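A single protein chain has been omitted; all remaining protein chains appear in their positions.
Per-chain numbering from 1; labels A, B and C assigned in written order.
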Amino acid sequence: MHLILFLVFAGFCLVGAINLLLQSHPINSALSLIVVMVSLAVLYLLLGAEFLAAAQVIVYAGAIMVLFTFVIMLLNASREERTLGSRAALRVGFPSVVAILAIIATVILHTQGLGVARLSDGITSTEELSAVLFTKLLLPFEVTSVLILIAILGAVALAGHDARDPQGIRERTGGK
Amino acid sequence: MTIVQFILWSVLKVAVVTVVMLLAVAYTVLLERKLVGRIQNRWGPSRVGPFGLLQPLVDGAKSFLKEDIIPTGVYRPLYLIAPILALGCALISIGVVPFGVPVSVAGSPPLFQIANVNIGLLVILAVTSIGVYGIALAGWSSNSKYSLLGALRSSAQLVSYELALGLSLVGVVLRAGSLNLRVIVEQQATQGMLSWNVFGGMQFVAFFIYLMAAYAETNRSPFDLPEAESELTGGYHTEYSSMKFAMFFMAEYANMITVGCVATLLFFGGWTSPFGDLIPPFENVFFDAGLSLFWFVLKVFSFLFLYVWVRGTLPRFRYDQLMNFGWRWLMPLAILNIVATSLWLAYR
Amino acid sequence: MNAFFSQEVPLSWYLLLSAVLFSLGVVGFLIKRNLITIFMSIELMLNGVNLSFVTFAHQWHAVKGQIFVFFVMMVAAAEAAVGLAIIIAVFRARATLAVDRIDRMKL
Partner (left out) sequence: MNAPLHLWLIPLLPFAGFLINGILGRRLPKWIVTTVALLAPLAALGLVLNAAQGFFGIGATVSSLPYIETCPLPWINAGLLHIDFSFVLDQLSLVMLLVVTGVGFLIHVYSVGYMSDDEGYARYFSYLNLFLFFMTVLVLAGNALVMFIGWEGVGLASYLLIGFWFQKKSAADAGMKAFIVNRIGDFGFLIAMFLLVANFGTLTFTEIATKLGQDPGWNGGVVTVIALCLMMGAAGKSAQLPLYIWLPDAMEGPTPVSALIHAATMVTAGVYMVARTHVLFDHSPFALSVVAIVGAATAIFAATIALVQNDIKRVLAYSTISQLGYMFLGCGVAAYSAAIFHLMTHAFFKALLFLAAGSVIHAIGGEQDLRKMGGLWKKLPVTFAVTTVGVLAIAGIPPFAGFFSKDAILYAAFLQGTNGKILYSVGLLTALLTAFYMFRLWYMTFLGEPRSPQSHSHESPWSMRGPLLILAALSICGGWIWLFGFGEFLAPVLGARVTEASSWRLLVPYTQYSLSLETVLSIVAVLVALEGWLIADKFYRRKPARPAQWATAMPAGYKLLANKYFVDEFYGATVVKPLLGFSKVFLEWVVDVGILGGATWLLGGIATFAGAILQRWQSGNLRSYAAWLAAGAAALLLFLLVPWTTVLATLPAIHLGLAGH
């Protein structure tokens, strides 16, 4: 059962990720990414991380990707243009990716003592997680909250219209 | 229990729940039409069948039989996926809702619940948050400005009120110490109505917030801005017709039912009797199970009634009022509620 | 039945999947031409890494791996907010999302 679920959702993951690359319209890519994320949530469940599975769906699929689609809609992003870009970089980049993948795969396949995952394995409950998070790691947690607050402010400052220029006149006229 | 049995039982449960759910959706529509009719001092549907009881079936047939129009300018893949996504999400979240006491027959897995999940509440929230896509994609792929505006409004509204909704539930979770819906219900089952979260659990503020947020989440009046007919000629589903429109319609009502279920489970003691031990149990498994189911359906029904009542009574908010209300009032209130509940629990 | 439920999946498969996802993210970064899609590729990389964190948490029965993922998610949320705001600002200034056209190194 575990094997089947793993194969199915790993397949979903891979298909979604590849589809993300193949699709030329950003919204399709975004939907592919959502598929990847939801499938990953299932994989997390299989690995016994149920809280993370829910958080994955809520945070990634439900918040971050909504933001992405929102921006895609807002900017009315269309199919990407066939620009040339940097061929040389691609010549460097693809071998590098292949090298990275090869190295990591080699290392993983040569690592001894990696265990196995079963359905009957213990599940990390939300209590255990929060017990550590809110005692030992309280400070990082709080710092993260501050980080998010700052990010919100930054996002508002960056994307929001200038308060003195609500109609965006200055932007359109090049600041004059 | 063999694997074949397991799969069969699961399929059976899913099928039954889905059918019941769809029927419930259909009759919720009828309930709304009837009730709104009575509120507006008219009859509502009354011609098809006795008291118009067959009206939903006829409506469904009509939707199926209507010409399926796909406008030329739409982005087809998403235009087709969107209603499925919306209805799918609305139906999936019922999967973790327990309807009554855990009973099983002939070695079956527990009936009255498709899956008992440790993090049931989070699953519901997660699925709800996915539901946004149905609306957003529908509006965007329609390639129509009304649809797009409706979709943008809707996305913004859903994302905003999701926060308040989630935060309002934290108090309940704190009290129960679990995210499992069954545990939350059983924790309220001691003294009947008095131990319900909304009363004995001191979560009335949370309930109020939940109610507001739930109305907004389901795009129901008075927060039905995304489909404000007078402004947007129907909102995100302007360009949809026939069965696809019906799917959005069903999704909305399915969501209403889900939200009613969640409210029942979290604040009103779920399937437990409001009288606690005053009425002794019948010592008969089937009778007890039926009774629990009865209480649950009754509570959910009262919520649906409330929904319709509010819709028939209150005027619609303005969009900025809606956003203000969500961010400036509900959110801080929810946070205050969390703080107060924590303090109360800590120094009880 | 028991055999069916107790099927095992080696953790190295999960790790391999995570490596592949990460690499696909890198490839996406390299070949995609739309700023938003590139940003999505970054999210894909993060997700790939998250999967390996969860896998290792399972391997060592340690909660901290999962907490790491939790933090990654939070940071990713903050990053997405700021990043998308930047993308909006860039779009306002340049009226394009094609990265190959946004190579002035200034807004």
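One rule holds for everything that comes next: a residue touches a chain if its C-beta (ideal position, glycine included) is under 8 Å from a C-beta of that chain, and two chains touch if they have at least 3 such contacts.
These numbers were taken from a predicted model, which means no experiment stands behind them.
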Out of all the chains shown, which come into contact with the hidden one? A, C
Of the candidates A:Ile100, A:Ile123 or A:Ile148, the residue in contact with the absent chain is A:Ile100
Quickly run down the residues of chain C that touch the omitted chain. 26, 29-31, 33, 35, 38, 99-100, 102-105
Write the list of chain A residues that the hidden chain touches. 85-86, 88-90, 92-93, 95-97, 99-100, 103-104, 107
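Methods note: only the chains that are shown with their structure count from here on.
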Contact-richer chain pair (by C-beta pairs counted) among A-B and A-C: A-C
Rounded to a whole Å, what is the gap between the Cα centroids of chain B and chain C? 32
Counting only residues that touch at least 2 other chains, which ones in chain A make the list? 1, 51, 55, 63, 74
Which parts of chain B, given as residue numbers and ranges, touch two or more other chains? 3
Help me check something: in the complex, which residues belonging to chain B touch chain A? 3, 75, 77-78, 81, 117-119, 122-123, 125-130, 132-133, 136-137, 139-140, 148, 151-152, 155-156, 159, 162, 177, 179
Which residues of chain A touch chain B in the complex? 1, 27-28, 31, 34, 38, 41, 50-51, 53-55, 57-58, 61-63, 66, 69-70, 73-74, 123, 125-127
Contact set on chain C toward chain A in their complex: 4-17, 19-28, 30-34, 36-37, 39-41, 43-44, 47, 50-51, 54-55, 57-59, 61, 63-64, 66-67, 69-71, 73-82, 84-89, 91-93, 97-101
